[in-house]
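Every protein chain of the complex appears in place save one, which is left out.
Labels run A, B and C following the written order; every chain starts at residue 1.
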Amino acid sequence: MVNLSVSLAGVELKNPVIPASGTFGYGREFAELYDLNLLGSFSFKGTTASPRFGNEQPRIAEAPAGMLNAVGLQNPGIDAVIAKEIPNMEKIFRGPLIANVGGFSLDEYAENCRKLDACPQVGILEVNISCPNVHAGGKNFGCDPNAAAEVTKAVKAVTKKPVFMKLTPNVTDIAEIARACADAGADGICLINTLLGMRIDLRTRQPILANRTGGLSGPAVFPVAVRMVWDVYEAVKLPIIGCGGVSSAEDVAEMMLAGATAVEVGAANLRNPYACKQIVENLPGVCDALGVDRITELTGGAHR
Amino acid sequence: MVNLSVSLAGVELKNPVIPASGTFGYGREFAELYDLNLLGSFSFKGTTASPRFGNEQPRIAEAPAGMLNAVGLQNPGIDAVIAKEIPNMEKIFRGPLIANVGGFSLDEYAENCRKLDACPQVGILEVNISCPNVHAGGKNFGCDPNAAAEVTKAVKAVTKKPVFMKLTPNVTDIAEIARACADAGADGICLINTLLGMRIDLRTRQPILANRTGGLSGPAVFPVAVRMVWDVYEAVKLPIIGCGGVSSAEDVAEMMLAGATAVEVGAANLRNPYACKQIVENLPGVCDALGVDRITELTGGAHR
Amino acid sequence: MQKTVLKMAQSRRLTRDVWEMVLEGDASAFTHPGQFLELSLPEKFLRRPISVASYTEDGVLLLVRAAGQGTRELVTAAPGTEFDTLTGLGNGFDLKNHGEKPILIGGGIGLAPLYGLARKFVGGGLFPTVVLGFRSAADVFYVEDFTALGCRVFVATEDGSLGVKGYVTDCIRSFVPECNYGYVCGPTPMLRAVSVLPQLSDGQFSFEARMACGFGACMGCSIHTVSGAKRVCKDGPVFQKGEIVW
Partner (left out) sequence: MQKTVLKMAQSRRLTRDVWEMVLEGDASAFTHPGQFLELSLPEKFLRRPISVASYTEDGVLLLVRAAGQGTRELVTAAPGTEFDTLTGLGNGFDLKNHGEKPILIGGGIGLAPLYGLARKFVGGGLFPTVVLGFRSAADVFYVEDFTALGCRVFVATEDGSLGVKGYVTDCIRSFVPECNYGYVCGPTPMLRAVSVLPQLSDGQFSFEARMACGFGACMGCSIHTVSGAKRVCKDGPVFQKGEIVW
């Protein structure tokens, strides 16, 4: 029997498989298909202070071995999430939840995290810094080490829960951003969010997405994600949640060898609603084939 | 009859289809399969001052809808290229060649371009700035606007041929790099080079590539390339050679709508040696379907 | 929702770009006409949403327009080709509250879900009026199939090459002014035009959106409604007239 359990900054997960934020809603649709308690955790849809509709239609475009999305953080707002969604999630998943937090200002991040700090169901705060800073001309927090550090500090000041900073891959030096977050007190790093992309409709000659650009995810980004997880593992001594293009148990193992302690699965859930379940089921076999008794042995294995 | 001809900073091409550097060697292998004169031009393998073996084996890894390469600029050096390869290429392609130039210092870039300036067969210098600067601790020229501008100036000082700066996509703000090149006198921009990626061999637990990381290319990167071409088109008033994941005539049209004047085809040549020929053959049909008489009408069409 | 494998049984070309396809397999997840399925195609990451034109326990009938590369591959797949499919998606039409004088209004390929709806109505003894709009005579399909059910069918073509010249709205105004409850599916401009026909006091409108999941998880397909954001895939694709924000 392979031991699949992992620990993320003190939070114990029965296995490293975590549906990624925005691809699992609040779990409801998947709970109709399988028992979510087989998952390590799940990261629910990114939450902002106010309710958001997000971007106009179309929000989805296809890409080779992947997809673009420009949902734009649609969510009912932090208060509704805490009042309605978290109690609902508690009914379908007993383990610690990962709360993905968005924000357009330092205050908003802090406010959201302060409120979530009071929710015992939430085990980890995953702070999505791929958001434009309205106080800095819309510059993305995650693209600047100082801004990333400021968000980290603002959030750490209001919570005792472990804080994982979720990084955008659209940067020159991902290790620099990770170090800034680590120095500012982050408990872990989650990466990658989506790569900025665009598709154009030949017929209309306009970008397919109403928002013009969207985030590329799915298998296409997997090698980029593995490389960035590798870079961050070399740069900081924090647990890493690896994410980007994972769609099989083998991909989970590869991500962990690159340095991840746990692994998020995003777009794969959308194409195959049973993706996470199948990955969890196949993981022991993959570990056996690799001669591994405890899956934690894999973490960072490629650096040795 | 659709008019497919395009002009790149004064250099006339019979159509916008150009095999990308490093995926077409010096044309020889393809000339055995079809008449290269059906191409707009071709960009031959990146040239450095000295002969280079490049990286050790393995240099190639697979990726979803793409591939990683870490060839490492294998080439016989500028003098051998000028003495042997360019005369050979002249025999199989009558149009203007695109000379892709690498370098590990400003001097090396300038030296290579000075020598190529004397070659009448070369129509355009395509300066690959995805190279580490040995004088700046190995920092990539293409990741820093100042370094990119310095290379541009160094090269422009030694040649009268049009200079296209070939950008790396591994940056936070591609428009900033493009603007730096434009301000420094570039005649055009070529993008994108490969996205940094990594694959790990589960069995050996080590990165597959001897160089550890490699460059991701192929269809997987197409949406990223389209987005960056869009961004650069908005940022500078220079002709753009779009590149990255193009594998069909439709992709060429999409790249042009995003802002490209001509389009390079890379990894697709490796998977299908007839890729460029088929794209050229299909282009009139695609233009017809889009109701376009002159293909130049497409350039930047999505910005209107 | 169910994940299952459907097998291409037969495919028949109806017009230059529309095919009728029969897929066999477990279709037990369908409960209402107007629901849809999502087919997985080789070398495409996203599934393709297609309405069920009708369903039985062991198969579905699809009407598919070859709109792009994916649907082109689909309609030309060889018999026996298997498709990994999500079935029973979306809410479908509500047959109970059909108003006084229901009318089925379809634009082009949008008629697909109305066929199954008409069959259900006819099975229950109600013979709705059907108005179908097409670009031109060459694009017309499935009119006889609706007629064969016993429905009164009107055809409108934009160029007048068959039936009434003009849009479905022109046809409805002129020939069936008495109908007051619409079941509507077609391109969004048509839906909107139909929605402002004063004679239609109420109705149900089936929407399209680019989808990533098709089952409510990603918010990729959300539209504005009077009661806030709704997902076309899960809360729709059929929306009550009163909910819709145009």
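The rule we apply is simple: a contact is a pair of C-beta atoms (placed from the backbone, for glycine too) under 8 Å apart; a residue touches a chain by one contact, two chains touch by 3 or more.
Please read all numbers here as calculations on a predicted model, not as lab measurements.
Although it is left out of the displayed model, the omitted chain contacts the following shown chains in the full complex: B, C.
Here the missing chain is touched by one residue of B:Val17, B:Ala61, B:Cys181 or B:Val263, and it is B:Ala61. Only one of B:Thr48, B:Thr152, B:Asn269 or B:Thr299 touches the absent chain when the whole complex is considered: B:Asn269.
Touch with the hidden chain on the side of subunit C covers residues 42-43.
Although one chain is not drawn, its touching partners on subunit B can still be listed: residues 22-25, 28-30, 32-33, 45, 51, 53-54, 57-67, 69, 71, 74, 208, 218-219, 267, 269-274.
Quick note on the criterion: only the chains that are shown with their structure count from here on.
Nearest to the overall CA centre, using the mean of each chain's CA atoms, is chain A.
The greatest centre-to-centre gap from subunit B, using C-alpha centroids, is found for C.
Separation between the centroids of subunit B and subunit C, computed from CA atoms only, is 46 Å.
The centroid of the Cα atoms in subunit A and the matching centroid in subunit B are 33 Å apart. With centres taken as mean Cα positions, subunit C sits 36 Å from subunit A. Contacts with at least two other chains are made by no residue of subunit B.
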